[in-house]
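With one protein chain removed, the remaining protein chains of the complex are shown where they sit.
Our next item is chain A:
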């Protein structure tokens, strides 16, 4: 599957052959850093001064590179497809190799970052539990009422939340049973067939 690069995109990337391969590597590093932490326009100005070009040109170059890397990572295109896509830009052999290396080195991390953009439900982080026995309450003395108190840690969009819940031993056994069934389901033929064939 080849990448579809727009004219504007090709224009932005046209800046790359005009600079050293070390500069291109540096742009690659900046691009991934911006994906991790957000962009920082001051970096563009610094680089523009050193290279003696406008900061707009630098910005376009970095953004073009970023888009190239994210689109390739999103679609998980093969090495061959990447090389063929970049070939239309008419760059040198050396630059093409550099771009491919940038793609392969950063693909995994970029995909992790992209997965965080998906519509998100709170996800499981960890769980703590405690066994209690209620001995008395305001309305009834001399009780022996066992219960399990659970602190559920969840993550959502980087925020950490906790839920404190309680349950009785009978329900707890029921929970264990149900979750066991859930895990067993992955081992059934049906699920195995789906996982094997949809790739």
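The working rule: a residue touches a chain if its C-beta (ideal position, glycine included) is under 8 Å from a C-beta of that chain, and two chains touch if they have at least 3 such contacts; residues count from 1.
Please note the rule applied: contacts and distances are computed from a predicted model.
Matching "Mitotic spindle assembly checkpoint protein MAD2A", "COMM domain-containing protein 3", "Family with sequence similarity 160 member A1" or "NADH dehydrogenase [ubiquinone] iron-sulfur protein 3, mitochondrial" against the UniProt entry of the left-out chain gives the name "COMM domain-containing protein 3". Here one chain is not drawn; of A:80, A:133 or A:183, the residue touching it is A:183. Residue A:74 is the one among A:49, A:74 or A:160 that touches the chain not shown. Chain A residues in contact with the hidden partner, per the touch definition given at the top, are 74-76, 111, 114-115, 117-119, 121-124, 126-129, 131, 137-143, 145, 147-150, 152, 154, 163-169, 171-176, 178-180, 182-183, 185-186, 191, 194-195, 198-199.
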